[in-house]
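Here the complex is missing one protein chain, while the rest keep their positions.
Chain naming follows the written order as A, B and C, and within any one chain the residues start at number 1.
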């Protein structure tokens, strides 16, 4: 844990631990200056992202590894409090451009997680890690634009 | 993460992250087969133990490291579901025999955390780590005796 | 380790042939399969209307939403009206981002869901 990371969760790719991560992330976001509604958004983005790692990355294999790093960003006058969350895995690598939700007009089950993540977070960056696996960097600011229209109650 | 550990939290010794750990541990305990009341007990034991690491181990220095490992134990016919939580630090080493609560008849602030930990967990073992820091191993069984009389509502 | 039930779901068959399904808790990726089974079981009761009461659902991720889109497809095929009731503002926000809030019939309470 370097580069300012203050809390890191390492978990196996077993979906029963998703609720633990949700609770932990929501609480961390509140502690770092986000409202309850914003904290719920951050927790949801991380939940959707890790569910995707389990489903698409590890193909539901429950013994893969996933790391979630939480870094508080220094407060800024305009953007307010910031949080950066980095999610890494050792799963299948895919082109970042292939990670996108479905056309919202084409109503069918699935294809919504990435839309949610992009809606509620101010920055969303997928990339391949050096050797194996993917890295997702999520950033949110308490005064940012992301998630203002929906889910803000 | 080996030896059956399925979830690990690594945090800096900053008390604002205690609530994240509480929520995460309570949720993990529920997922592993404990009742809400038992899950709250496990979360409290871990909360008290980490608060002690921050206070006594790191002397409130907020940049020490703390590791919390969660391992589900195989279900047993009599003892039921089991959880093992190991808390490690790189702080001051103390004799395990010195880690004890105050005489409960001597009413004054403090000296209660270790009593709570011992009351609600079935196994509590403090030890010095190889080089630096302490290790605390906590175990609870869903049909165990610990915590039956109090806090079970 | 035995499988633990990830969510609690209760059913009620109402006079007039409607069935209500009331899940309790959080519905994410882990809980969605149990939610899906419960919905299938509800259709198996051959209701003339299916009401999913979400008033006790504090969190719904997109796997839960996907399950409801699937239910809508079953409903359309079989001519069984599907109504979602009692969802909190956060869950509703997820439907809004997914542009599904106008695709589903939604009411604030059960009474409304019976006549929607």
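Basically, contacts are C-beta pairs under 8 Å (C-beta built on N, C-alpha and C of every residue); 3 or more make two chains touch, one makes a residue touch a chain.
Bear in mind that the values here come from a model prediction, so they are computed numbers and not experimental data.
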Item to check | Options B:1, B:51, B:73 or B:99, residue touching the unrepresented chain | outcome: B:51
Item to check | Hidden partner chain, residues of subunit B it touches | outcome: 15-16, 18-19, 22, 37, 40, 44, 47-48, 51, 54-55, 104-105, 107-110, 112-113, 115-116, 119-120, 149-153
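As a working rule, only the chains that are shown with their structure count from here on.
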Checklist entry - Just curious, how far off is subunit C from subunit A if you go by their C-alpha centres, in Å? => result 26
Next on the checklist: With centres defined as the mean C-alpha position, give me the subunit A-subunit B separation in Å.
Outcome noted: 28
Checklist entry - Taking each chain's centre as the mean of its CA atoms, how far is subunit B from subunit C in angstrom? => result 39
Checklist entry - If you look at subunit B, which of its residues touch at least two other chains? => result 31
Item to check | subunit C residues counted as touching two or more neighbouring chains | outcome: none
